[in-house]
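Here is the structure we will look at, set down as C-alpha cells.
Of the protein chains in this complex, one is absent; all others appear in place.
So, subunit A:
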C-alpha cells in the first residue's frame, strides 16, 4: 500500500450485550485497520459481531448495545469519546454507510432526488441548483438510467438494484474517507450483485476511500477484498490477505466455513438412471390481471409462459432464475396455492390440474413444500410435535401413530427425538428448517418442493441441511429444488431448469448446463457469479502438508 496511515483504526473494541444474551459481549478485544483504497472484508456467520462492529463505527448501535472499551479512530479522532452531535456531523461527510436491505432503507414519503440532496443540505452551504446538479451527476456515476426521471421518482417506483444505487449515491455524496457496507448485495439478484460489486471496485479507485465490507459470502470476498478479517462469536480468529485466508486458511473455524462453501464446478457424477416419471407438466400457464377501475379494465400480466417439463422418481430437479423469473409462481401453482390459467399436471399419471379443490385434496399429500423462511413458517405457539402430526391426522392417521412417526422423522433429519415436545423458539434457524423438512415428510409425499429452502441460512448451517439430500434418496423422493444460488444448485441437483421472465430457457443435466451453457441468459447468470477466480481449496491436502 502506498499510503500506510490507516483511515480507520479500531483498537480493543468491546461492545457489551444486554444481560441474558448467550455471551457477555457482542464484540470483544477487536482491532482492525482500514487504509485508503483498501477493501477490508469482515466475514462471519450471523451473530459473529460483524454488523455490530460496523454500526459502532457509525454511531448507530441500537440503544441496548453500548461500547464498553477500546477506541475507534477516524482521521485521528476517537469516535467513542466525541459527543453524539459531533459524531452525527461526521456521518455523511467523513463516514458513510450502505445497508443490507435496499427495499426499506429509503423513506417512502420523499423522492429519491430529495433524499440525496439532503446530504448536501445538511453538510454544505450549496445553492439549490448546485445541489440538484451534484445529485444528477452522482446518479450518473452510480449508473442509474435517466437521472432526470429517477430524481423525481419515489422509492417504491424503483427496483431493488436501483434503490441500492441510490443508497450508494447517498453514501458517496460528499466523498467520505471511509465507506462501510453491511451485506450490501445480499438482498440482490446475482446479475445486480455483480454490477454493484463492480461499482464498489471503481469507487475505491476513484474516491480514494477505505471500504469496510461486511459479508457472509466467500465468493463476494474473493471478488472484491484486499484483506479479510474472520470473526467468530465477537472475536477475530483470523486475519490476512485475501489470497492467504481463502486459499491457505489456518484457523479451524475459517477452514470449517470455507469447506462448507459448495464447489464451483459440479463434479461429474453418474448420470441418474432413467426412472418412471413422477411429475409431468404440460403447457402450464398463469397470468394475473391488474386490478382495473370502474372506468378501465385491468391489464393481464403473464407470470408464466406455457411451461412443460417432467421429473423422474428419485430425481432432483433444480429450478434457477432471478427474482421475477416465475420460479415461485410455478411451484405455488403446483401445490395449488394459486389457481392455474391453463395447463396439465400429472402426478403418477393422473392429471390433477383440472380437479376442483375437493377432488385435489387427496393429492395434496403427495406434493409437499418447504419455504424459505424457517422463522415464519412454524407456528410459535404450538409444539413441534403438534405441528408434525397435524398433516397425517388430517389424512386419517391416529394421533398416537402419527406422534411415533414424528419421533422417527426427528431422527431422520438428525435431531433429538425429544424435540417434538419443545416449541419452535427453542431452535436455531437451521434446526427449524430441518423441522420444516420433517413436517413436509410427515405425510409421506412423493414429491417435495424446496422453495429457496436454504437461502436464509449461514453456509455451514446450509451444508448441514443439504446433507439431508441423502434422506431423499433413502425415501425415494422426487425433489424440486428452487434456488437463486447456482453453487447450491450445482451441489444438490441432477438436472436443472433455468427460468427467465416466466419462461424456461434451458434444461439439462447440471454438468451440461453449468459446464456448457447454451442460452445467453444462463451464460450471463454464470458470468455474474462473484469470485470467479477462486474455488474452494483442497483443505485435506493443506492439512496433510502441514503434518509432513
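Things to note:
In this text, a residue touches a chain if its C-beta (ideal position, glycine included) is under 8 Å from a C-beta of that chain, and two chains touch if they have at least 3 such contacts; residues count from 1.
FYI, contacts and distances are computed from a predicted model.
Going by its UniProt record, the hidden chain of the complex is named "ABC transporter permease" among "ABC transporter permease", "Methionine biosynthesis protein MetW", "GMC family oxidoreductase" or "Pyruvate dehydrogenase E1 component subunit alpha". Touch with the chain omitted from the figure is made, among A:5, A:46, A:107 or A:275, by A:107.
Summary of contacts with the chain left out: across A:122, A:277, A:305 or A:412, the touching residue is A:122. The residue touching the chain not shown here, chosen from A:99, A:363, A:427 or A:514, is A:99. Considering the whole complex, the residue from A:16, A:89 or A:126 that touches the absent chain is A:89. In the full complex, subunit A touches the omitted chain through residues 58, 60, 88-93, 96-97, 99, 101, 104-109, 115, 118-119, 122-123, 154, 156, 167, 170-171, 293.
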